[in-house]
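Step one of this worksheet: look at the structure below.
The complex appears here minus one protein chain, its other protein chains still in place.
Up next, chain A:
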Amino acid sequence: MIGKWLDIGPTTQIEPGSARTLPVFGGEEIAVFHTVRGEFYALVNKCPHKAGPLSQGIIHGDSVTCPLHNWRISLRTGEALGEDKGCTPTIPLKIDGGRIFLLREAVVA
């Protein structure tokens, strides 16, 4: 029996203001973000600009600044903010009982 949601572990393993990565065999690596004020988001770990690893950017509010060329990406929608145009796929995420769950079908799409 495969659940709809994929448990990827406790929320405590991601420090606020940082992100961690989840490589997917045969798929796109996922970045899971924990914002300064405690929200969690998951995105494909690729900037829509030049595929920079968003997980390594500085997180502020609910956006992340890509470490390669400073594009600002919304963690909620994956859209590039400001003048830039582009979008990174987001992965539905929920927190339950102190654990992080990703929507399985979005992870292994």
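Everything that follows uses one rule, which is that contacts are C-beta pairs under 8 Å (C-beta built on N, C-alpha and C of every residue); 3 or more make two chains touch, one makes a residue touch a chain; residues count from 1.
The working rule: contacts and distances are computed from a predicted model.
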item: Choices "Thiosulfate oxidation carrier protein SoxY", "Nitrite reductase large subunit NirB", "NADH-quinone oxidoreductase subunit N" or "ABC transporter ATP-binding protein" - which one is the UniProt name of the chain not shown; value: "Nitrite reductase large subunit NirB"
item: Touch list for chain A against the chain that is not drawn; value: 2, 6, 8-9, 12-18, 20-27, 30, 32, 35-39, 50-53, 56-62, 65, 67-68, 70, 72, 74, 76-77, 79, 81, 96-97, 107-108
